[in-house]
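Complex shown without one protein chain; remaining protein chains in place.
In order of appearance the chains are A, B and C, and numbering begins at 1 in each one.
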Amino acid sequence: MQRASASDVVEGVVREALPGGRGGVVGRPHEGAVLVRVSRRFLKEFVKRLIKGFGRRGATVRYSTGVATDYRPVDGSFRMAHVLAVDKLKTYLIVEADAPPPHPRIPSITPELPAAGWAEREAADMVGVEFPGHPSPGRLVLPEGWPEGVHPLRKDFPYDRKLGVAEALEGGTYVRGFSSPSPHSPGVEGRPTALIPLGPYHPALHEPEYFEIFVDGERIVGARYRGFFVHRGMEKLAESRMTIDQVPFLAERICGICGYTHACAYCQAVEAAARIEVPERALYIRSILLEIERLHSHLLWFGVAFHLLGFETGFMAMWRVREAVMRVAEALTGNRKTYGMNLVGGVRRDIDVRRAAAVVRMLDEVERGFKEFCGHALKLGEVVERVRGVGVLSREDAVKLGAVGPHARASGLAIDVRVDHPYAAYGFVDVEVPVRDEGDVLARILVRYEEVLESVRLVREFLRGMPAGGLRAEVRDLPPLRVGVGATEAPRGEDVHYVVTGRGNTLYRWRPRAPSYMNIPTVPVMLEGERLANAPIIIASIDPCFSCTDHAVVIDVRFGVRRPLKALVGGGGPLG
Amino acid sequence: MSGSAALAVAGAAAANAAFALTLAPLLDGVERKVRARVQRRVGPPVLQTWYDLIKLYRRGFFGLRGCGPFHRAAPALAMGAAVTASAILPTVTGFGAGFAGDLIVLIYLMASVSTITALGAASSGSPYGVVGGWREASLSMASELALAAALAAIACGRGSLLLSSLFPAVRLGAGFRPSSVVAVAAVALVAYADGLRLPFEIPEAEEELAEGVAVEYGGAALALLKHATLVRRLLLTSLLLNLAFPWGWASPVVRAAAFTASLTLESVLCSLTESVCGRGRPAYVMRLLKRVTLASGVALIAACFGF
Amino acid sequence: MSAYNQLPTNVMDLVFILPVLLCIASAITSALLKRGLAARALISALTSVASATMVGVAVARLAFGIEIRLSLSVRPAYGNSPIPWPLSSVSFAVDGLSAFFTLMLGLVSLAASIYSFSYLEGIEKEYGLRSFGPNYSLFIALMYLVLTTQDLFWFIVFWELMTLASQFLVSVEHRRGAAVRAGLKYFTLTKVLAEFMIAGGIAVMILGLPKPVTSFQGVALSLHALALSRPAVAVTAVSLMLAGLAVKVSLIPLHSWLPDAHPEAPSNVSALLSGVMVKIGIYMMFRLLLYFLRPSLGFGAAVACVGAATLVYGTFMALKQVDSKRLLAYHSVGQLGYVALGLGACVTLLSTSPPHPVLAAVAGFASLYHALNHSAFKSLLFLTAGSVERVTGLRNLNLLGGLGRAMPLTAASALIGSLAISGVPPLNGFVSKWLLYASTLTAGGFLTACGFAALFISAVTTASFIKYYTTLFGRPSRVRLSGVREVPAPMLAGQAILAGACVALGLAPTLAWRAAAPALTSLGLPTSALSPAPLLGLRVPGVALNSPLLIAALMLPTAAAAAALLKGRLAGGVWGCGATPPPERMAPPASSYYEFFEHEFPWVYRVGEALHHAFVEAPSKALPKLLKGLQNRFETPSPMAGALGYVLAALALGLTIAFAAGVIRP
Partner (left out) sequence: MGRLSILAEGLASHVVTEAYPKAPAEVPEGFRGRPRIDGGRCVGCGACANACPPNAISVRDEGGFRVVKLFLGRCIFCGRCADVCPKEAVVITREFELASLSREDLSQEVRLALARCAVCGRPYATLREVRDVASKLPEGLRPLAYLCPDCREALAGKYVVIGRGL
């Protein structure tokens, strides 16, 4: 009940932060979450006070995700929900503000919480809510040339509407890049810079992302990021024509690597919203699969990292070790990736004794192979040389930009959803969270190194402690318009799914927020002042999952959503 | 010289050139096999590099529109320089076209392979090409420093630049000079570095520069560049072998066999080394080269004082 | 003119005089006509013919051994001559050494003069030819006279006049402050240090023998005597003269004027300055160190080391430049380092015990040959840079680019020049460098170290010209250039002549050997040093061997065969990684090129910066303090400016000559 009391504290802070103790409704959508609805006029002020209030109690407010929803069919207004994570108090605080049509405007809180920048820009693109006072407004998700005033996630936008290229181009030309002029001038006098495009199609990026890098010689003087090329329109799809039991299979296809964690986060969100009690054995099984996923994801990343450092043998070695994990995943789930295991309310398959034994065997193999090889590889002069002191992200920047996961932990931020907001079976064990302060690429490598070994330990512990029992709770019709937040610690960091249930076991709103969504904005900061040769490894060091980040993007201007198939296949390349 | 003799030498030169052209890709194939084995893979067939080259040669030219004619001519010129160098340097047969030039000529021909490559790459407006180009140039500047010192040491010891009187540089007995040993060691390292092997392979860093100097070339042009680079690599090794060991001791056939064998052995050793190296960050590469330069510099000073 | 003059008798004498007369004619006509097509045509034509004649004179000596001697003197029948000796008589002779450098002069000035016809349009429109024409013509004539006079006194006189003319040519565009400042700096520096040479020269002329002597033979004797009687004085005198010459040759630390003067001058003048004038210092150094003086280890070593230092410093400075002509100017500094190194090595090798006359001859030949080559490719490069500036109005390599398509012929000749100076076989730069290595690397001692430096620096040169060529003609330009087209035929012709020379001198080094052999013999060096190798190649018996033609015969067919594979289509534009940034933003600026190398070898540049500051920044800072008022005058665009310059210069010059004439009394 320590947790409940933590949420009480949060509620207390919220109440005293409310302007004049009024102007807001406070509620508890579910365990570990507090919801407050304030008038948009007070929003900025309220957030300021919140930060102060929690600051007094030594807790920091981390911006987790922001969701704009078109509630016009329900109560005729638009609503922006800022989900703030108060990790120290193990609570997600949902701050909602309404805005009436036809021109919904909600003051931007980005000046207070810079990490909110992307969320607000995305909301502006997809739902058409304006955020006056945003320091750097402009398109984030929609391509340049997308017609003004067309907002795909509004309820009056049919999911299967095809927006032909011609129509899309009315608004301007479709450039794969920036429409705005570059910040760094050609520099006639002084030391001029050249623009080096990194991506969308570059051997170092295994997914289409675009970094515009400005160099003087090989010194990087600045960088810009443009992403969201991987258009799949998943949110729209889920909200339009899928049932809650179908969405897990869509959710896990958000990413080709950390798909299962998305499925879990989604299910947790729905279960929380509908107050479904999931049987303990199912929770353990979920945890085991999550850790197995972390194992293969990290091993994959190590491989990619070595590849980018030109150390092919390391690449091969890591992927060879990873193969064992994939085999076990196949044995456990029937699929090389940990796909198809989750349903709302539990899991679909049991881990019987024989499979458990296979897992244990795999763990030994992986632990030995990994430890041995990395032990040698991390001694190699040119390898370590290339990552020590490279791509440093200071703790301050990490906090400011809301970095999550190993990336944040390598910059000295001790945050981990498994500990801060225990889910699945993580409440029953204690998780070691490795933290380093250097903030460079090497630190990120070492943090992940520790995490691999920790995952091995955790899986062993879960297998030991797994109780008998059912696999799935009975799920009846869900109550409509219930809000739920589900979070997991994906291999790359906090993965948050925000759900509003709909009628007849459908979803009214679903917004997954992948960890890379918070980490990518730190890349330009890290690139500045670095050498060009380090750019790829720096970009890779956050283990960016671009397809995760981009999943939500609406109908692809180039193809249009012709086949739901398009929305379902795909997923991450090696980098994500 | 008499016509028949000229013919013989011309034949030898042709033989050397043909040898270099054919063997270089084969050796690359061998190296890929070796690296694959270290990575516990089966790896591609030994002829794979040749298959790739042939496929590319068939493709004709793929290149940029509108960045000067030189961009297009560069691969051919590079190949020309490489072949010429291979005709001058004794490899499979004892005497190449040594009458065409001496050590300096040889070095300059080899250097001009990378010079021309860099020029061609930088002529394409591709930022990757240009970056690759200046890396190539910088690397050759750095390795030239070491190589120049080492060769100066050797030449100073011999009082000549003629290949005939320089090979082998290390002579036991009366003509022995300790400096030449150091110098040859330095040459060995430079040959490794200048052969663009890991960790020195920075001009084409695939993950950083997307093949750098080769980025804007395709088809036959790409094949020519790759082939010329491989030939150059083989020549560097051959130069080292010629400097390090005497080869005049055996019948032509035995010599050819022995030379080929040791070339193969050398590239196996190199690829084993490569397989446990990452690509160095440029600063690191340069530091290594500076150390090599230091060594050869010591050799040079020693040589100047007659040791 | 008095009737007692001993007039030129045979036809060769007339031929010898002809260039001078032609130049004077061109000077006068241009001064009269001031502007217009006719003026340009006259200047160009007359100077070209003059240059051609100079080549003829040189060839006559080098190929057919016809040595022209000519001495003019005022010798009255009774009484004292109205003009005091030594002013009263002057003698000329085209010996081997003179002939070699005259050939160089003729070649370059021919190309430059033809080039001028179209190039001058710009200057004509803005400034008229009143100042340019006379100075240009006289400059050529004076260089010719400096090279051919056999009289140290007159050498000095012509030398000073040449400096004067060249100074006005540097600042001919007197509305540009930079040009005027550069000219001023050049004049002051060379003038001030020329005084050393004059002092040294006078000392040599008057102190050695009981009676003062001015003829070269006499000076040789006198210096020898002086060296025996008062060695300290002799050493001082020679050092002074060397210093005076070194400033023209722009050896560090006396180079600071060159990187300012050569870029600011009109390109045809830059070609002459870099191509010929700086080498006249070398010419005199040869005479001084090998003809006047017995070869001395000290001076040889000094020149060699300074040369090595110069080539390292100059080339590294060049690597950083982003102004096309400034880059070339710094390379002139570097390349002259090579030449000086050769000379120094030659002297050293002669003066060691035992002497190595063979290697010495090779080194001497290397020096002469490289001087000749340098005047071919560097003048060529200056002309191409001029063409680019003419078409685009730009010299900034950060902005320029992509001219390869619009100006293919200029690009081609620039490429030849770049490859030649980088020493890519089988072009000329390579052969002379090779000779230099052959003589130094095998010599042992510090010469080997110098040779190593040279060998390394040639890689740096290559890098620098990769940048030069690709930024001008390769990658797209970073600004919008309008109306870019190929330059008119005369300019192309000028470039073609020099490009041809680069190729010819590269493929047939024996030609150069033929040309230089008389010079070497006249300096008492053994011509047995080199023996021809197959196909016009050269061989230093037992030491080195190189036959470029054979290399070309191996290289070009292979390249052609390979090129046959390159038939096929062209893909589109530059690959932008799938994004579409504008090409001019992707094209790296010149300043970016070796930031990488700079970043990895910072110390090289820290040293360089220090030197640069000490010898370039400091003087050019000190200068305004010295000549503040004058400079202001110069910078105000007014007819006064020119006049003032003349007054000043004439004053300085008059003083010098009067002083000299006053001191040298029979």
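One rule holds for everything that comes next: a residue touches a chain if its C-beta (ideal position, glycine included) is under 8 Å from a C-beta of that chain, and two chains touch if they have at least 3 such contacts.
What you are looking at is a predicted structure, and each value in this text was computed from that prediction instead of being measured.
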item: In the full complex, displayed partners of the excluded chain; value: A, B
item: Which of A:Pro29, A:Pro203, A:Gly340 or A:Gly427 contacts the chain that the document leaves out; value: A:Gly340
item: Touch criterion as defined above, residue of B:Val42, B:Leu172 or B:Val253 at the omitted chain; value: B:Val42
item: Residue of A:Tyr266, A:Phe373 or A:Phe546 touching the missing chain in the full complex; value: A:Phe373
item: Of B:Val46, B:Val181, B:Ala258 or B:Leu272, the residue in touch with the unshown chain; value: B:Leu272
item: Residues of subunit A in contact with the chain not shown; value: 242, 245-247, 249-250, 253, 313, 317, 320, 323, 327, 330-331, 334-335, 339-340, 348-349, 372-373, 375-377, 379-380, 563-565, 568-569
item: Chain not shown, touching residues in subunit B; value: 37-42, 272, 275-277
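By definition in this document, only the chains that are shown with their structure count from here on.
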item: Which of A-B and B-C has more C-beta pairs touching across its chains; value: B-C
item: CA centroid of subunit A to CA centroid of subunit C, Å; value: 67
item: Centre-of-Cα separation between subunit B and subunit A, whole angstrom; value: 49
item: Averaged-CA centre spacing for the pair subunit C and subunit B, given as whole angstrom; value: 36
item: Junction residues of subunit B, two or more chains touched; value: 127-128, 131, 210, 282-283
item: Junction residues of subunit A, two or more chains touched; value: 194-197, 202, 218, 531
item: Subunit B to subunit A touching residues, read off their complex; value: 35, 38-41, 127-128, 131, 198-199, 201-202, 205-208, 210, 275-284
item: Interfacial residue positions of subunit A with respect to subunit C in the complex; value: 175-177, 182, 186-188, 191-202, 208, 210, 212, 215-219, 531
item: Subunit B residues touching subunit C - in the complex, by the definition given at the top; value: 1, 13, 57, 59-73, 75-77, 79-81, 83-84, 87, 97-102, 104-105, 108-109, 111-112, 115-116, 118-119, 122-128, 130-131, 133-135, 137-138, 140-142, 144-145, 148-149, 151-152, 155-156, 158-162, 165, 210, 215-216, 218-221, 223-224, 282-283, 286, 300-301, 303-304, 306
